[in-house]
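In what follows, a structure is listed as structure tokens, so that the remarks can point back to it.
Here the complex is missing a single protein chain, while all its other protein chains stay put.
So, subunit A:
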Amino acid sequence: MKGTNLGEFEELVLLTIATLVNDAYSVAICDELEKHAGRAAKLGVVHAVLNRLEDKGFVKSTLGEATSTRGGKRKRYYTVTNGGKAALIKAKEVRDELWNRIPDLILKKA
């Protein structure tokens, strides 16, 4: 079992969901990732990650209202769960901790 580990891309997606607040659905997440992370996110990949995150209990999803766009199909909105938040915070803490332990000299000019 992968347990509660957060992969790099998973973390990115989770963060994007958090930034989008109430508008986090697959296509928007893709767009956001492309805009801010500067990498081409394929819909299929994002979908798979969202599915995995939901399995791990980091996000939960609800179906929105039907609109006339998208051929009348509803969107699936994702929100970060408490577990998700905890995982994000933990990931950040680990990084901060590691950052703090790097001697100032080494990365200063980078």
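Annotations
Going forward, contacts are C-beta pairs under 8 Å (C-beta built on N, C-alpha and C of every residue); 3 or more make two chains touch, one makes a residue touch a chain; residues count from 1.
Here is the rule we go by: contacts and distances are computed from a predicted model.
One chain of the assembly is not displayed; among "ABC transporter", "Thioredoxin family protein", "FtsX-like permease family protein" or "Tol-Pal system protein TolB", its UniProt protein name is "FtsX-like permease family protein". The residue from A:H36, A:R70 or A:K90 that touches the chain not shown here is A:R70. Subunit A meets the missing chain through residues 25-27, 43-44, 47-48, 51, 63, 69-71, 73-76.
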